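Structure, as structure tokens:
Shown here: the complex without one of its protein chains, the others still in place.
By letter and in written order, the chains are A and B; residue numbering begins at 1 in each of them.
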Amino acid sequence: MKNLSKILLLAFFLALLILPPFLDAYVVYLLNIICISILVSTGLNLVTGYAGQINLGQSGFVAIGAYATTILMTRLGIWFWGALPLGAVIAALAGFGIAVPSLRLRGVYLALVTFGFAAIVEMILVHWVSLTRGPDGLAVPSPQLGSITLNSDLKMFYLNFSITVLMVYIAQNIIHSRVGRAFVSIRDSELAAQAVGIDLTAYKIIAFVLSAFYGGLAGGLYAALVMFISPDAFSVLESVIYITMIVVGGMGSILGAIIGGATVSLLPELLRGLKEVQEFMFGAILVISLIFLPNGLVGLFARFRKAPKIGE
Amino acid sequence: MQDHPSQAPILQIEDLSVYFGGLAALSGFNMKVNRGEIRGIIGPNGAGKTTLFNVISRFYTPSSGKIRFENQDHLTFKAHQVITLGISRTFQKSELFKSLSVLENVQMGLHIQMKASFLSASIQLKGIQEEERHSRQRAMEILEILSLQKYRGMPASLLPIGKQRLLEIGRAVVSHPKLLLLDEPASGMTYAEKSNLVDMLFKIREQMDLTILLVEHDMKVVMNISDGLTVLNYGKIIAEGEPAEVRNNPLVIEAYMGKSR
Partner (left out) sequence: MILQILVSGLTSGAIYALIALGFVLIYKSTEIVNFAQGELVMIGAYFALLYASFHMPYYFIFLFAAISAFIVGILINNLVCRPLIKAQHLSVVIATFALSFLIRSLIRLIWGSQYYSFASPFAEKTYKFGDLVISPQNFWITVISLIIMLIFYLFFKFTKTGKSMFATAQNQEAASLMGISISKVFMLIWGISSGLAAISGILLSPISAISPYMGIIAIKAFAAAVLGGFNSLPGAVIGGFLLGIIENISAIYISSAYKDILAFLVLIVVLVFKPAGILGTETIRRA
């Protein structure tokens, strides 16, 4: 069974590498969106799924990554390949800034603070016109790789795909190390975690910073993909969508973040149109998933295999 | 009390008081525990036994009093530093890491002896993989001593209660602590499991030169295993001494008779 799934996985990867030039342009665009969403949800999963710290502000980190990357390129003339990681680092710093004061407090306040953070970022994007050009938005220059300009969805796909695969691999490594176990132990029993020597605050901050970094990285890639960013792509609703991704996919599971990211990111595309309908749908899907799919889609599949699912 | 060839008591508690609101959970508590001793701490419910453990674990800070562990001022340390001093514990209500496997739970006991950071882990440095392998090995050894090895991959939440209690002990001893605090380890265990527990604790004490503080309601277990007993009631010590004398102490009998369990 294990060999079969390895072969399938390999085949799947090969398909993703070979097929895109032959696929419809819109499908290629969607594949890009899926990669970027998986990046966001994987990061969010680390802090909320594994470490159990609710982060309702992921949209803020994505926004910071997108705008920081863009502004570093346009205002400071920094090369994309420098601006992208820098944008992610700036987002990570914001994550650190939020986490340090609020993680001493009860989890409840963290939820409020992260939500407030997302709302404040949205407000800043709109009002700090001298930096962000407010609602007018910013045009994003395309990354240059030697003589190649990554100005098409197809070219961006290969970039997004490689980065996503790399970052998921890294997340997997973290999860399977003592750091990942520490995250889970914080979620399962803060008392016992302390008794085995885990500094709760330090690890919560690490989880938060990681989540922010992943979000910021995704934001930068998103900016380069769509070539134009404006505040309405980074509203608090996006935070709801990201939470929905990990809930629907399965919190505390790498595969869950992937499945959730892939499926849920397609919904706004399918539901083009009224923002109210989107909001309602996401609210409803989220609530329904929480009640009926407590372990997400991953949990659903696990019920069909006999083996008990071990904390991945 | 068992006389250990070495020196000062490993744990000295002086005049400890813990107040919650106006209520004294512990009051004027004094205790000296010698290295290698197994000290039973008994008393009716609410007598302050778990509070004592929580102060030693540094979850609570006492209103007054001193604690010296291995001749260091214990109260200067934080909760997560306690294990680095060599003190491990189990909990009255099972505090296993339910989503982790049985093996991983024991591995958690070795957390501070490992070095992996999120950076070194993300790129899977050679040393990190070696460290992982080593910790898995040590955890397996403990599982074998506890006869839990066949459950190693199972989520800890699926273990029956008696085995969960045993697992928590495994997590506490894998790091070879100097002082082990056991909070009602026998609760939820079957008769067979309890006698197995007693044997196990003796064996571990031998192998690891361990000092044990044991809170327990099961009198048979406590009498069997303790070198000495400290009896608490309403936050105060009402008797102390060898099990045989303490059990006949009228104050102790009254304390238990007067309270419904």
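Please note the rule applied: a residue touches a chain if its C-beta (ideal position, glycine included) is under 8 Å from a C-beta of that chain, and two chains touch if they have at least 3 such contacts.
Computed from a prediction, not measured in an experiment: that's the story for all the values here.
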| item | value |
| --- | --- |
| Contact partner of the left-out chain, one of A:Y109, A:W128 or A:F228 | A:Y109 |
| Which residue of A:I38, A:L56, A:L221 or A:A262 touches the chain not shown here | A:L56 |
| Missing-chain contacts mapped onto chain A | 48, 52, 54, 56, 101-102, 105-109, 111-112, 115-116, 187, 191, 237, 240, 243-244, 247, 251, 274, 276-280, 282-284, 286-287, 290-291, 294 |
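Keep in mind that, in the parts below, only the chains that are shown with their structure count from here on.
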| item | value |
| --- | --- |
| Chain B to chain A touching residues, read off their complex | 57, 59, 79-84, 88-89, 91, 95-101, 104, 107-109, 111-112, 114, 116-118, 121-124, 128, 132, 135, 153-155, 158, 171-172 |
| Footprint of chain B on chain A - complex, ascending | 170-171, 173-174, 177-182, 184-185, 187-189, 191-200, 206, 210, 252, 308-311 |
